[in-house]
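Take a look at the structure set out below.
Here the complex is missing one protein chain, while the rest keep their positions.
We just call them A and B in the order they show up, numbering each chain from 1.
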Amino acid sequence: MLRFIIIRLLLLIPVLLGLLLMTFVLLGLAEGDPAAAIAGDNATPEQIQRIREELGIDKPVIAQFGAYVVNVVQGDFGVSAYSNRAVGADIAQRLPATLELTFVSLLIAAVLGIGFGTLAALWRNSVFDYLVRIVSVAGLAMASFWIAIMLQLLFSMQLDLLPLRGRLPSGMEAPAVLTGSYLLDSLLTGRIDAFVQSLRHILLPALTISLGGIATIARFTRSAVVTTLQTEYTTYEEAAGFPRRRIVFPYALRNSLVTPVTQIGLLFGAFISSAVAVEAVFDWPGIGSYLVQAIFNSDFQAVLAVTLVIGAVYGLVNIAVDLAHALLDRRVAERL
Amino acid sequence: MTDTALLEVRDLSLSVKTDAGVARILDHIDFSIRRGEIVGLVGESGCGKSTVVRVLLGLLPKGAQIDSGRILFKGVDLLTLRPKDVARRIRGRSIGFIPQDPYQSFNPTFTVGKQMLEVLRWSGLPDEAPDTRWTRAVQARHRAKLIEMLEAVNIADPAGALERYPHQFSGGQRQRILIATVLACQPDLLLADEPTTALDVTTQMQILHLLRDLALDFGVAVMMVTHDFGVVAQLCDRVSVMYAGQTVETGTAHAVIHQPAHPYTERLIACHPDLSETIVGIPGQVSSPINPPMGCRFHPRCLIATDACADQRPVLRTLEGAHRVACLMREAAS
Partner (left out) sequence: MLIFRKLLQDVPAVIGLLILIFATLIAIFPELLVDNLVAANRGNILLRLQPPGVDHWFGTDDLGRDLFARVVLGTRSAIIMAVVVVLAAMVIGVPLGLVAGYFDGVVSGFIMRVTDVVLAVPQLILAIAIAQILGKGQESAMIALAATYWPFFTRTVYSEARRVRSQLFIEALEGLGASRFRIMAFHILPNVAAPVLIRATVGMGFTILTAAVLGFLGVGATPPSPDWGLAISEGRKYLPEFWWYATFPGLAILLLVLGFNLLGDGLRDLVDPKLRRSR
């Protein structure tokens, strides 16, 4: 299993290098000649040259790229031309909020998706089955930012049940940082008030983001459970006297989870994408809303840094998903 | 004879509602199995053999309905029991099952040990009451028994085998594991549904002999479902031949093989290279159960059929001792 993880991590390196090259090129396209821009209109060629040397852009492109890679690996994404703050530090401060949001969404999507999918398969062609089908088709057709607004309109503005924005009520002190997740940190430090509040705050954004995931997972789970219940080993289990509930759980279910689990990697990408707009709607202080701010301020440095960070997180999540797949089905691990 | 029978299937008929109409899958099935004997249930695919197995296990196919008959198992009619009681007291516990395809019969995502211990959990060891709780002590006992049985079927390193996954075993090994498990529960009756068709020829014979030897050792009766009279000749004490959902001939294996009375049996035996000098196939295929031919269901494919055969349904009649046949032409001859 360790070998499996190491191989996958090594395979990620060339992809991330390619990604760096892409952002490097895009950055170059975006900035034009930064030395000329900094020096201003009346600068002499000598002044521009001096600035070029200071910025390190007089060197060959390869060397510049090398320096860029070294910097990024050290977490140095440069200084934002807009805010004059270190982009890396801003992202590091905001990343935990986004990760908490996406993982809670993933959890909701997995629990509800697998639950609904399994029940729909067991009660095939029942009213419940049709309902799940309709909801899952519609769930994939809704723009997440619009759902975010609609949920906000209903639950926060009209019914006043759940908070409108943020991670905590304004004025409430955040729990001490242990993991970066307010839910976990508040539990670990015994701040029940903060836990309840963060739960209330995360509910709507997480539900919004998970909607498409619930639909996808329910669909794959349903078809997998239906297929598994028609296999010969299910027949054998019946004949050997297994009660129905044991046949379904854990035997049919673990097998059926293989397909939905492989979908979670793709879903995570979709979740991060929806998080961008959903964070903006709910003022969630993560890298999604940071990206939106950066767009608004034409802060290229920040936009590309977020792209890179998301690429890296996405790659790691996909490795984790492959690992889960291998744990569910040993034949996968042996194939590698 | 009847009083020593372990299982008696009398006049069993079953039909299934399909989109195309009602299909009579089983039509007046009739056979019996005594304690400790091996009985072959023979017929081409699609003649209802597997349905018989399912009914005996209390697992009716969807939309199926019993039209008539009794299944007396140790003197109790299984058809009158509540499904819950069949599940609790009969299936897996008194009637064990060996599946057809050992490759497809293991769940690939669990270890062999986990699955086989679960089998023992629901069937229990012979001295355990139906509702024994699955405590650690019981599990340890099951485990020890399973290891002992795996040794008996020649699985190397039985304790290690339990921790491995199904794909790490060959088909023959998997079938040995399934046999070991089912025999650990010591059922009175073992239903083996073509247990070797998925295996290669050399393994087939090993598995069959292993199964026979162990069944004799444990005193377990076996119903061997097969389409192969060679298997019957090697293994079975008695045999019951099915065609299109009907029992057409039953008797001792010796009598049926050497003096087949039904034209269908004759031709099945003629298909087998070891039992016949000239190999002849049977033209046509098993008739559809939705619109079966009138009269004898075999008559469209029968070489000696007369007009009467298309008209009148033959019933099982005793020829000699326990040898019985359902054929109008035989009746006329005797």
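What we mean here is this: contacts are C-beta pairs under 8 Å (C-beta built on N, C-alpha and C of every residue); 3 or more make two chains touch, one makes a residue touch a chain.
Model, not experiment: these values are computed from the prediction.
In the full assembly, the chain not pictured is in contact with A, by the touch criterion defined above. Considering A:Ile5, A:Ala30 or A:Met172, the position touching the chain not shown turns out to be A:Ala30 (whole complex).
Within the complete assembly, A:Ala141 is the residue of A:Ile62, A:Val127 or A:Ala141 that touches the hidden chain.
Screening A:Val72, A:Ala270 or A:Ala326 against the full complex identifies A:Ala270 as the residue touching the chain left out.
The residue touching the chain not shown here, chosen from A:Val87, A:Ala194, A:Ile264 or A:Ala280, is A:Ala280.
Of the candidate positions A:Leu168, A:Ile202, A:Ile247 or A:Val303, contact with the hidden chain is made by A:Val303. As for the chain not pictured, it touches chain A at residues 14-16, 18-19, 21-23, 26, 29-30, 125, 133, 137-138, 140-147, 149-150, 152-153, 157-158, 219, 223, 226, 269-270, 272-273, 276-277, 280-281, 291-292, 295-296, 298, 300, 303-304, 306-307, 310-311, 314-315.
The working rule: only the chains that are shown with their structure count from here on.
If each chain is reduced to the centroid of its CA atoms, chain A and chain B end up 54 Å from each other.
Chain contact summary for the complex, chain B toward chain A: residues 57, 59, 87, 91-93, 96-97, 99-101, 104-110, 115, 118-119, 122-123, 165, 167, 182, 191.
Those residues of chain A lying in contact with chain B across their complex are 231-233, 235-243, 246, 250-251, 254-255, 258, 328-331.
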